[in-house]
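One protein chain is absent from this view; the other protein chains keep their places.
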Amino acid sequence: WERLLETGAPGMGVAESRGGGGASLSDLVVVAEELGRAIAPVPLVEHMIAARLFSEADIVSGEAIATLALHPTDHSGMWRIVPAGAVADVVIGVDGADLVAVRNDSPGGGPRNHAAAPLANRNARVGERTVLGSAREFDHALAEWKTVTAGALVGIAAQALDIAVDYVMSRHQFGVPIGSFQAVQQGLADLPIHIEGGRLLTYKAAWAGDRGTPGFTDADDCNVTDFAALASMAFVFVADAAAHATDRSLHYHGGYGFAEEYDIQLFYRRARGWALVYDDPSREAVRLADRLFARSN
Amino acid sequence: WERLLETGAPGMGVAESRGGGGASLSDLVVVAEELGRAIAPVPLVEHMIAARLFSEADIVSGEAIATLALHPTDHSGMWRIVPAGAVADVVIGVDGADLVAVRNDSPGGGPRNHAAAPLANRNARVGERTVLGSAREFDHALAEWKTVTAGALVGIAAQALDIAVDYVMSRHQFGVPIGSFQAVQQGLADLPIHIEGGRLLTYKAAWAGDRGTPGFTDADDCNVTDFAALASMAFVFVADAAAHATDRSLHYHGGYGFAEEYDIQLFYRRARGWALVYDDPSREAVRLADRLFARSN
Amino acid sequence: MDFALPPHVEAYRDEIRRVVAESVTPEIIDRQHSSGTFNSYELNRAMAKAGLLERAVPGLGKGDPIELWMLFHELEKLQAPYDSISVSLMVAGVINAVGTEWQKEQVIPSVLTGEGLVCMGYSEPDFGSDVASIATRAVRDGDEWVINGAKMWTTMAHEAKWLILLTRTNLEVPKHKGLTMFVLPMDTPGITVEPVPTMGTERTNATFYDNVRVGHEWVLGGVDEGWRVMGVALAYERGVMGGTSVAVPLLRHFHEWAEQVGLADDPIARERMARVAIDCEVAKLLTQRCAWIAATGGLPGLEGSMTKVFATEAYQKASRWFQQMAGPQGLLQFHEPGAAADGWIEYDARHCPVTTIYGGTSEINRNNIAERHLGLPKARR
Partner (left out) sequence: MDFALPPHVEAYRDEIRRVVAESVTPEIIDRQHSSGTFNSYELNRAMAKAGLLERAVPGLGKGDPIELWMLFHELEKLQAPYDSISVSLMVAGVINAVGTEWQKEQVIPSVLTGEGLVCMGYSEPDFGSDVASIATRAVRDGDEWVINGAKMWTTMAHEAKWLILLTRTNLEVPKHKGLTMFVLPMDTPGITVEPVPTMGTERTNATFYDNVRVGHEWVLGGVDEGWRVMGVALAYERGVMGGTSVAVPLLRHFHEWAEQVGLADDPIARERMARVAIDCEVAKLLTQRCAWIAATGGLPGLEGSMTKVFATEAYQKASRWFQQMAGPQGLLQFHEPGAAADGWIEYDARHCPVTTIYGGTSEINRNNIAERHLGLPKARR
């Protein structure tokens, strides 16, 4: 995190007028892909978007870590399973009818989890509380989060593919690289399709977010330019693509994929962890349907 | 059909005391698999089960063709898209609260359809009508139909696999049989697993039907011996297996799979037609869930 | 990356929609399915008259390559019978790229009227994926060539004015180096056409070549250069010349029908419709990328392979889902009472399997991707 501070990455998505780097959402997606390639255990995705919502100086600079609670508080005023919740100084999320930023002590630790990520539950009603707007205003930040997370997941998938290609070229069985077996080749050949398709979709979502004008949701005509719909599409498609790419890469490592000394198992776990901390892609697809296809009842 | 009459197949499933062959449901499944292998365009599956419900002499002998309406009548008293509806003399099905057998003129033809099957709509309220019992009594016949249809679909899938193996061994590209390519081998290797697994499941459903005693539905303990649940399982699993097997066999035929002079396209179409005339396997899976997993609301 | 359409492409798109609305009647679509001939001269002529065709020949330079993509994206979404004009424009592009001036004069204006269709003779009864091994022979005889052999899957041969024909001209060199492409008139003596009906409704043909004599001026792209010429054609074909938006009208048909029958509120149906919509968007973006590459002077061969594999397999998945969800009604054919989406659901179930075969099977395309994109060794097939 310290090294990121020097690069200005934490506040890069904040307008220059508010002391930030003035970067577009499309820029953040590019940064997130690199982050995903490195499966860097830093809460940069959440922070970059939180900083756009709540641009206090120490957040823009990154001295204070901010994050997003992806789901509203429960009945007791707790945000559950907040990404970066274990380390964040400020949490932004929905509490009842309000979108609030809450500054209180970070717990420093949280539940052990699949991605070894700094998740934690956070209290929305303790500490310094700032109302940023109504709950609905969080929708845009959530679409930004889905888009930038999709970028990070593209990075995970792309790196997992590169690792797999290196491995199957260097690992020999039956006297040849296992990458010369058609079964392996056909299995790997799908991955770049999904990765490159997912990247284009993520870029388009970011483009729609940057454009800032209302778009179309006409799926019957394959004419979708609405930011929220595209962000949701990118999240669903790339979450599945990253899960699949890391699964295949792990598989083609044979037993070595499971050994903790090989990195691929971390890619496998983070591909799942970074997506599911929000939700099941299938449930997101059902919500997407509500946006694309009006309900008749 | 004339040749089937001589074999006694139409009434084989009827008790000997009622003039039939006294065959068990397990026997009917074996016959149905052969029928499926030949993709025989005869309404034997429906007739064999209908004859068990309504054992009039000309039905047991097969001189009159009987069939099952798989769905209840609509508001106008019509059974829609009845298998063998175009040729059957007698239709058995649910009309309101009753299970009825209706004897009236067969239309001789029906809508053009995927499987080139003799489907037709039939009127439940015209002609000679016999009340066989309450609507709920049809459930058992429907489970029998699912089981025997699963047998027929196992036959379609098994024959499609045999045809595929013959084809990929005789078709040469790049100087070798295409069956020597690992991509083809790996794709075909799944088929016998699903076919043999589906056959075992169908046999078990038939065994449960023949046993006639109530069974378990404890999926949490993998202890399912209930006939209706097993019949539903067999239908879902085998419908998907047959769709997949015929799809792969067609695919490995290359362009020739589409030429009408090759039989494989008929297997492809009938694998879909013989299953979907009842319903979507996914919807059947949801109904199965209601049987296996109690609803909490 | 700017995903907005430039104004001239939007105008072009609107013009396509206008022309299709005026020229493609329900009767024309019915005729396509009853005859098996996926072509409409009414549409072709109307597009020619509106100046749409000359802008859509790849590499001709009359229009932005983005327009080419837009043309087939729109025609496919509108389910216009575009298959044969697509092939014809693609071949016109190949002739423009590698043909002689004389060949260009012969063929391209003919194609641009919408009347002079072109069919392709690559595959043979014994050589499909392994097209480098084809056996149809062309033997030089002075200023002429004499061609003997047989081709399979020569779709539109019964209507086409022109044919491009892959032949073997050299037995002394490795297989793919001994091939020569010809372009020739279909009425050249010695060519016979036999229909091959298919389960997908579309009629294709077997064609036979019995001492067909053509002048040397019909050699396309040079003697023994046939493999290279076919590569150009495949890069056009797998990229932007149609076939990658075919799930869009299927989704529209299913969605509209599901609304009518009350299925559209079913959560499983909703999830699947959303996933198909996502796949359609990704297929569109992958296709658009091919167009961008073409627009900047590249030849999107590998990107075209990726697009084709994705779009055709997504289409098959969508077709399977929708036919299953339609249940018995998904079995009924065009215009039968009660048929799901008036029969389109059933039609797509018969049509979709061929799409992972023609223009290169999914296996061949995956081999390409593995070897050329991932850098894996030539497969030990």
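Here the chain labels run A, B and C in written order, and each chain numbers its own residues starting at 1.
As a convention for this text, contacts are C-beta pairs under 8 Å (C-beta built on N, C-alpha and C of every residue); 3 or more make two chains touch, one makes a residue touch a chain.
Only a predicted model underlies this, so the values are computations on that prediction, with no experimental measurement involved.
Contact with the chain that does not appear here is found for just one residue of B:Ser26, B:Ser61, B:Asn104 or B:Asn123, B:Ser26.
When the whole complex is considered, the residue among B:His47, B:Arg80, B:Lys204 or B:Arg248 that touches the unshown chain is B:Lys204.
Touching the missing chain, out of B:Leu25, B:Ala228 or B:Leu288, is residue B:Leu288. Annotation for subunit C: contacts to the undisplayed chain at residues 266-268, 271, 380-381.
Although one chain is not displayed, subunit A still touches it through residues 71, 80-81, 111-115, 117, 119, 172-176, 178, 180-184, 243, 247, 250-251, 254-255, 257-261, 265, 268-269, 272-273, 276-283, 286.
Within the complete assembly, residues 26, 161, 165, 168-169, 176-177, 179-182, 184-186, 188-190, 192-194, 196-198, 200-201, 203-204, 207-208, 211, 219-222, 224-225, 230, 233, 236-237, 282, 285-286, 288-290, 292-293, 295-297 of subunit B touch the chain that is not shown.
Criterion: only the chains that are shown with their structure count from here on.
Averaging Cα coordinates per chain places subunit B and subunit C 38 Å apart. Rounded to whole angstrom units, the spacing between the C-alpha centres of subunit A and subunit B is 47.
Shared interface positions of subunit A, i.e. residues touching 2 or more other chains, are given as 181-182, 186. Within subunit C, contacts with two or more other chains are made by residues 363, 366, 380-381.
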